[in-house]
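The complex appears here minus one protein chain, its other protein chains still in place.
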Amino acid sequence: MNKRSLLAGPYILWITGFTVIPLCIIIKYAFTSRDGGFTAENILAMFTPVHLKAMTFSTLAAVICTLICILLSYPLVMAIRRLGLRGGSFSVFILILPMWVNFILRLLAWQMILSNNGILSMILERLRLPAWDISNSKTAIIIGLVYDYLPYMVLSLHNSIDEIEDDLIEAARDLGANGLRIFFRIILPLSVPGLLSGIVMVFVPSMTSFVTANVLGGGKQQLIGNVIEEEFMVTMNWNLGSGLSVILMVFVLISMTFTARNDDPGSESKVW
Amino acid sequence: MVDRFKNFICRSYIAVIMFFLYAPILVLIVSSFNASRSRVIWGGFTLRWYVDVFSSRSIMEALYTTLAIAFLSSLIATLIGVTGAIGISAMRLRNYKIVMAFTNIPMLNADIVTGISLMLWFVKFMPLGFSSILLSHVTFNIPYIILSVMPKLQTLNVSIYEAAMDLGANRVYAFFRIVLPELTEGIIAGFIMAFTISMDDFVVTYFTKGAGVNTLSTMIYGELRKGIRPELYALSTLIFAAALIVLIIVNIFTERKPEKSSGRL
Partner (left out) sequence: MNKTITGAMILICLLAALTGCAKGEPENSLTVFNYGLYIDESVLSQFEDETGIRIKYEEAPTPEELYTKYKSGAIKYDVLCTSEYMLQRLINEGELKEIDFSDMQNVSDIGEEYWEFTRSFDPENKYVMPYFWGTVGLLYDKTKVHGDISSWDVIFNGEYAGDFIMPNSMRDAYATALKYLGYSLNTTDEGELREAQELLLSQKKDVSAYLVDEARDEVIAGNAAMAVVYSGEAYYAYEENHDFAYCLPEEGTNLWIDCWGVTRHCENVENAKKFLDFLCREDIAWANYEEVKYASPVKSVMARMSEEGLASDAINPSPEKLAKCEVFIQLPEETTDLLSSLWKELKAQ
């Protein structure tokens, strides 16, 4: 045991106290029935139609949201790079600024924009375009989710694409590669680490959020997060709520191991 | 010509995305000047909400709590996280991997699971209140600090540290003079990240807060159902403006820095 590794003591105490123990508690609840006996019912409850439906919708919403974020982010990051806005923190700056306005208020603003009598329908009416009724719909929730998490995707892609040397691209161009080829053969492979961390940062929260669906779904659309919240806050079945949380956690962890980067500390830097 | 056309396309695309990101904020800013409390009717221009916001005790208390929690939790998380990161990086590979796996849990875990599990734990030994919110914020902030400091630790040039030791510096001195400056950038980035996340957190706070304690997030969520007080639009416009100014200043600062230090690499 290296003496220096003792420095991790307070931290290890902390995660034991506030991450590991709470996790054990929630797992204990998950495997206990309401009268206190052992049961696997709360876990198996995920496979009842009601919960499967919410879970499928959540997964679908999260996948769509992640895909849209990826599709919107690449061109944006490339455009920023092309216009030479990189280097300085300009682009980062402009992206994180909205995050300083409370996210519930930003969702509320979306509600004002999308509601039946809202700003969007007013604009469409002025332009004599047909009304687009998306208030309280699945589409509205997905717009909200994309809005919430797009900056995370852009930032993490930006971080890895920004590091690509211009020389590399110049060289490819000199060798006759066209723009598309450069993108698929150089930029895309080199941006994979950023892409993966972006996926984690977008997929996980969009899979589990309940506020977005509450604000933009009008109580009609339920993500698995809403179901869990209701178990804890309305029906007061903590055991079932914990059971569903545990399944959700396992599901998220499994889907993330496919994307998580194998984080290996290089051996030569191990001194510190 | 083609290049200029392409640049035009790029600019338009950036503009469209920016519009998407800023449209709701524009709506909020406009609402903060709306004299009518209604969300849809324009009742004329007013600055009243900007005055009222400072005399509303509940809003000011929530703002204070939000800032106090964000600052204290980031600070404590930084202390624990930085020492923790140094400790972890000195571990053997197997232990390193185990600890890092646990570090990732709060980040990979759904907020709702983190919040609920902490609530279930806290109710067993302490009353919920300011301190329970603080403890849970520290918990989800630490990983951000560790993950932003760890890469810097891994690329740290060990020979400088060893040279300092050879020249007779003791470990503590060498740490503060050699190691810490190298980590500063990571620490600041982690701190800002933690502060922002803590400011914006709703779910974990919602489950771990006690009676009569509100952060801006939980307050706004409560008001969402009842109709938001326009004072809150005014407050968020002010916060937005403050963040804008701070970021512009920081931006001017960091724009200059790379020129000075670029030779060091």
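Per-chain residue numbering starts at 1, and chain names A and B are given in the order in which the chains are listed.
Basically, a residue touches a chain if its C-beta (ideal position, glycine included) is under 8 Å from a C-beta of that chain, and two chains touch if they have at least 3 such contacts.
Quantities reported herein were computed from a predicted structural model and do not represent experimental measurements.
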Identified contact with the non-displayed chain, of A:Tyr152, A:Phe232 or A:Phe251: A:Phe232
Touching the absent chain when the full complex is considered, from A:Pro10, A:Pro75 or A:Pro193: A:Pro10
Interface with the undisplayed chain - residues on chain B: 38-40, 57-58, 72, 75-76, 79-80, 83, 119, 122-123, 127-131, 134, 171-172, 175, 210-213, 222, 224-227
Footprint left on chain A by the chain that the document does not show: 3-4, 6-7, 9-10, 50-51, 53-54, 115-118, 133, 135-136, 218-220, 222, 226-227, 230, 232-236
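Assume only the chains that are shown with their structure count from here on.
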Centroid spacing, where centroids are CA-atom means, of chain A and chain B in whole angstrom: 16
Interface residues, chain B side, partner chain A - complex: 6-7, 9-11, 13-14, 17-18, 20-25, 27-28, 31, 39-40, 80-81, 83-84, 86-93, 95-96, 99-100, 102-114, 116-118, 120-121, 135-136, 138-139, 142, 146, 150, 153-156, 158, 161, 179, 196, 199-200, 202-203, 207, 216-217, 220-221, 224, 228, 232-233, 236, 239-240, 243-244, 247-248, 250-251, 254-255, 258
Residue ranges of chain A in contact with chain B within the complex: 2, 4-12, 14-15, 18-23, 25-26, 29, 72, 75-76, 78-80, 82-83, 87-90, 93-110, 112-113, 117-119, 147, 150-151, 200, 204-205, 207-211, 215, 225, 228-229, 232, 238, 241-242, 245, 248-249, 252-253, 256, 260, 263, 265-266, 269-272
